[in-house]
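Have a look at the structure that comes next, please.
Here the complex is missing one protein chain, while the rest keep their positions.
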Amino acid sequence: MSKIAVLIAVALTAATVTIVGCGGAVEQPAAGVATQPQASDAATAAPVRPSPLPATPAVTIVATATPRPTNTPSAAQAVTDLGGRLRIASVPPVQQLVGSWLGTTTAANMQVRPFSDPLIHTDRFDGSLVPGLATSWEANEDGTQWTFHLRDDIEFQHGWGKFTAHDVPHSTGLIVKEDAIASDTGIFRELFGNTYDDVINNVVVVDDNTVRYDVQVPNSIVDFFISAQQGNLFMYSKAQFEAEGLDGYEARPAGVGPWQFEERTLDVNLLYSRVPDHYRRSPFFEELEWVLIPEENTRLAQLKTGQVQIGEISRELHIDAVGSGLEVVQSQLPSLQVTFIIGGVYNPEAGSECADGGERCFYQPDEPHLDVRVREAINRAINRQEINEQLFDGIGQPHVVWGYHPALPGWNSRWLEEHEEKYGFDPERARQLLKESGHEGYKVKLLLTELPGVPEMIPMGEATYTYLTNVGIDVTSEAVEWSTYRADYYRPGRTHGTIAASRGTYRPAEITVRSYNRSGPTGFWRTSVDPRTDTLYDLATRSMDPVVKADALRELGDLKFDLYSEAPIVWLPAQLVIDPREVGEYVWPGNINASFTHTEYITPAQ
Amino acid sequence: MAADDRIRAPAIAEETPAPPDAARGIGVGRIMSEARRYPVFPILLLLIVLVIPAAFADFIAPHDPKLGSLGSKLLPPVWMEGGTTEHLLGTDRVGRDILTRIMYGARVSVVTAVIAIFIAGILGTTMGIVAGYTGGMVDAVVMRLVDISLSIPIILLALVLVAAVGASMGTVITVLVLLMWSRYARLVRGETLAVRVQDFIARAQVSGSSHRRIMLRHVFPNVFNSIIVLATLNVGFVIILESTLSFLGAGIPPPQPAWGLMVADGRVLITSPNGWWVAMFPGLAIMLVVLSMNLLGDWLRDRLDPKQRQV
Partner (left out) sequence: MQRYILFRVGQSILALLVLTVVVFTLARVSGDPLDVLLPLEATPADAARVRAAWGLDRPIHVQYFTFLGNALKGDFGESLRIRGRTAISLVLERLPNTAALAGVAVIVAVVVAIPIGVLSAVKKDTPLDYIGKTIALFGQSLPAFWLGLMMMWIFAVQLGWFPVSGKEHGALSFILPAIAIGWFQVAALMRLVRSSMLDVLDTEYVKLARIKGVPEWKVVWKHCLRNAAIAPFTYFALIIGSLLVGSVSIEFVFAWPGVGRLAVDATAARDFPVVQAVVITFCLVYIVANLLVDIAYAYVDPRIRYS
């Protein structure tokens, strides 16, 4: 009997037992609380209601759980005895923090999320936005006012009193503090105000249980930024801040999460203990410990010797891990998209100072990448299927337009249908296209960069070195740290003649467009192939009408697809190795840069 | 200012000459000592692993060192199940031929080591001779520079340099030179101090030779042997350090075929039944070269440095 079958059986039995035995009270919803915000307007036609891509290629690994509708009982309910200490071996994050404004979303989700909650939570099966501290929320018609209704039965840990609406502006203000370096600091400043004080003014406490965000620039996905799916916004106690300041947060941060922060030793571990009677889910283990181990083999060795129960292990060693009785589990959603950025592609506005190119302009008229045939040739030269099968164990899903996923708004099914025809591996055609364009044998610098979550980026780059060489492009390659790439290449607009890999997370397409294709202050690469990009972006971001929004995004995607603005490679789920002797089930969406969230739902093996 | 006289002890002791073979054993020992008189094994090994591949990689290597096909990635060596004669030592993670990369890697390693040691040797020797011969303020300054150089954690320096100018063979060589020159300077200064007090130096000074001439013609030949011995022993050290730098992401960048890089890169698979060969064979190459360079160095020391200079 397959593992999945067993799990389904267990889950069903468990569900029955729980319902009969405990009256289904384990995952009780709060009394009198709406589960989903009522869609009085378009705002709540949540742009983030993804479901996993149907076309999943053959997966050779074991999934520990079957996808199921939101928050229905699962194997979790079968747990009778709590586990002891759950140890998870992880790569030490660059920023070790307990203040979510001090680092990336990834860092915050790993270290802060266990001990504190966001206003809006994410569903562990499909990543959709579900009530957390806010039981419901709604926006006004133009998307400038977002109101959140909060629970009134939540206490901060360590005795810091009740969680109220007053904690919300404070916690939001922290994200825009002058030295804040959170992933969302930029967008939060754009939306809610530039300083802590501005934010305090713009996030209005209506009453103890109601808070309203007055947004400076209309935005249709404010709830997404507020939620933990993308955001860094976790709730901190204002009372603790007033009594102890930031030092208090540093020493013993009080949150409202399912775990309580105990202690940490930098570069060694972070330890949390279980919060009993948590409003969403009290963990099934007494303690949670992140064991920080930088070296790949060492994490695997820790797993093999049973010293940790879950580990972040790169795909190359999965066969090895499975051979030792460990299991590979993967996230419910794709978590990372991988692409090659074709440098120097910039369509200048007529009459702008860069219309004729120039030293400091992205646009330089002699750039071969400006020729769509060259971009097509690059796309044709790369064998995506081989990369997926050989480097990613075949778990990848097709990636046809950078930033876009079938389950996200703005998708066009035409892209997948035409993918083979327009992007299919065809070195002959690539050579011919190069010849037609007159750029046969042109020189390109392939920058080998690596970003966390995709250890295969360097091998992928090395393989692409071969692909591009094979179609007659004169490739040189150079290993470049990501930060150097940013400082030396894309920030100053010097991506000419380069191709570099990048990766992004699973999130609304406009956020990717904002960073990569749009011009203006937030557009770093500005790889827009068409002048309409900015207008369409603005329309997509601001429109509260889901249809208008999706259409604008689709049109943007059409441009990107037809004009080969990037060379997207693959969508990847996050993967973890677990010890099945110790761990029963772990279901997490994985949609935040492959972060390991929802740890409170991990069950011990029975 | 001879306070650093004692530095001679460690510096020389590190490459202490063994006394000339006094009593020969018999049997195995005899054969071993014969082999030791003419270091056949090390030289043969070096020829096979290092010199011939480095010189003739273009002609004898079966594949291109930078190109591979993902379709044939992680093929095992020929004697294992699934191995092919096309890739005698198997292929790496992106399907490149490991034997080919080791051959080209020999070239990278030789070039790196030779250039780095040569520059460090010249720099260190010059500083060492001048300091030891001139003494006084010059000596003090040089020795403090040596101190500074020895006290800066070299790994950090390497990382900083890589961050500043990017990873390249040039960066690796710069780091190696910055690390090694002080060792030569220390050694040579110590030796120079010993030579300076000898009669023939005094005679040369009396006969009116310029200081430059004395340093060049009289001191240098007398310290040359020690330099050669240290240089030989340093080759292994250089390759190992290059590998450590690659481990930290500050070495010779991919897809260059450098041994250190290959080992550092393949280490993820080092205990895996499905890819141990990726790091194992370049590691073996490093080991053989370092071992034979060391044996050669020991032998050279005995040959070139027969007098007991132990303080």
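Order of writing sets the chain letters: A and B. Residues in each chain are counted from 1.
Keep this in mind: contacts are C-beta pairs under 8 Å (C-beta built on N, C-alpha and C of every residue); 3 or more make two chains touch, one makes a residue touch a chain.
Since this is a predicted model, take the numbers as computed values, not measurements.
Q: Considering the whole complex, which of B:V138, B:I228 or B:V290 touches the chain not shown?
A: Per the contact definition at the top, the residue touching the missing chain is B:V290.
Q: One chain is left out of this view; which of A:T484, A:S565 or A:T597 touches it in the full complex?
A: A:T484
Q: Tell me which of A:L82, A:V205 or A:V268 is the one touching the absent chain.
A: Counting the whole complex, the residue in contact with the absent chain is A:V268.
Q: With the missing chain put back, one of A:E141, A:D207 or A:E250 would touch it. Which one?
A: Hidden-chain contact among the options goes to A:E250.
Q: Residue by residue, what part of chain B touches the chain that was omitted?
A: Counting only chain B, the missing chain is touched by 1-6, 9-10, 13-19, 21, 24-25, 28-29, 32-33, 36, 140, 144, 147-148, 150-157, 159-161, 163-164, 236-237, 240-241, 243-244, 247-249, 260, 263-264, 267, 270-271, 279, 283, 286-287, 290-291, 294-295, 298, 308, 310.
Q: In the complete complex, the non-displayed chain touches which residues of chain A?
A: Interface with the chain not displayed, on the chain A side: 92, 94-97, 99, 102-105, 178-187, 189, 246-247, 250, 265-268, 291-295, 297-298, 301-302, 304-305, 307, 481, 483-484, 486-487, 491, 511, 514-515, 521-522, 524.
In the analysis below, only the chains that are shown with their structure count from here on.
Q: Approximately how many whole Å separate the CA-defined centres of chain A and chain B?
A: Roughly 46 Å separates the two chain centres.
Q: Considering the complex alone, what residue numbers of chain A touch chain B?
A: 296-297, 314, 316-317, 319-320, 323, 383, 386-387, 390-391, 448, 458-459, 462-463, 465-466, 469-470, 477-481, 483-484
Q: Spell out the part of chain B that touches chain A in their complex, as residue ranges.
A: So the residues of chain B touching chain A come out as 66-71, 73, 93-95, 162-163, 166-167, 249, 253-255, 267-275.
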